[in-house]
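Of the protein chains in this complex, all but one are displayed in their positions.
Order of writing sets the labels: A, B and C. Residues in every chain begin at 1.
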Amino acid sequence: MKVSVLFFGATAEEAGTAKAEIDLEDGIGAETALTEILDRYPKLTASRDRSSLLFAVNQEYVRADETVNEGDELAVFTAVSGG
Amino acid sequence: MKVSVLFFGATAEEAGTAKAEIDLEDGIGAETALTEILDRYPKLTASRDRSSLLFAVNQEYVRADETVNEGDELAVFTAVSGG
Amino acid sequence: MGLMFFELTIDPLDVGEIARRVVPEECGATVTLDGYVRRFTRGRETEYLVYEAYKPMALKEMERLAAAAKDEFDISNVAIVHRLGKLRIGETSVVISVAAPHRRAAFEACEWLIKELKRTVPIWKKEVYADGEVWVEGE
Partner (left out) sequence: MGLMFFELTIDPLDVGEIARRVVPEECGATVTLDGYVRRFTRGRETEYLVYEAYKPMALKEMERLAAAAKDEFDISNVAIVHRLGKLRIGETSVVISVAAPHRRAAFEACEWLIKELKRTVPIWKKEVYADGEVWVEGE
């Protein structure tokens, strides 16, 4: 299935793009989807722990038990620094 | 000695004036000065306790041991309600 | 010492303009308290308010409070502005703006300043109703 993946700020620079379309296995779990994304964009974890990245599905912080579906909007970004 | 006495808001309405010049005994204590003023303007304590009035000498809240001197600016007013 | 300013004015207050006046380059946050005229007080509908001050003493008290806040909290700049005269419903009567390197101190100092202003600064308000008026006495 196709999903879109968005990157912002530091992760966009590291991924070399702000948006990508990728293919994932149907009904994959969110954690597994993140692993697949990080495998494709190794610079995202080159200088930081995976645990310091935040992951959203359809504009909400992801829940551990969530699955990813066709057409979903995924996003991977660092801890926020607005304000 | 002559001193001036200022009234504001409710006390000005009750005293019938915003400012008066009065004669007091030289070197009188502040508490005694207040008593003299309240004697001259009995409406100020007609509907409230004396203890609810505030008293300033030369634009500062009065201290118990303070004395009043020629030319001082006294003021008598109710608990403040700005803000 | 930082910037401190205190004003009593019969002109309308511009809360943003006041807040911006206290911004120092090294600071990160300003907290602003904006108080305004309520329509209802104790169930009674107010038509307008009139504020009166013992002006020189009020300005001295504001300065004393700001100095005390600077001693107590890690803040940089303080503005205290109170409007006088006739105020309609919804108009701003008081603005207190506190700038600090860290926002916690700005929140604490701003809240302390409005509490103390209401307790010690010689300003009084008269509430005017359709059928009468009353000078409000503080607590």
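The rule we apply is simple: contacts are C-beta pairs under 8 Å (C-beta built on N, C-alpha and C of every residue); 3 or more make two chains touch, one makes a residue touch a chain.
Since we're looking at a predicted model, the values are computed, not measured.
Looking at the complete complex, one finds that the omitted chain is in touch with A, C.
Touching residues on subunit C toward the chain that is not drawn are 14-20, 23, 25-36, 38-40, 89-90, 103-104, 107, 110-111, 114. Within subunit A, the residues in touch with the undisplayed chain are 6, 8-10, 13, 48, 52, 54, 56, 59-61, 75, 77-83.
Following the convention adopted for this analysis, only the chains that are shown with their structure count from here on.
Per-chain Cα centroids separate subunit A from subunit C by 48 Å.
Work out the mean CA point of subunit B and of subunit C, and you get 26 Å between them.
Residues of subunit A in contact with two or more other chains: none.
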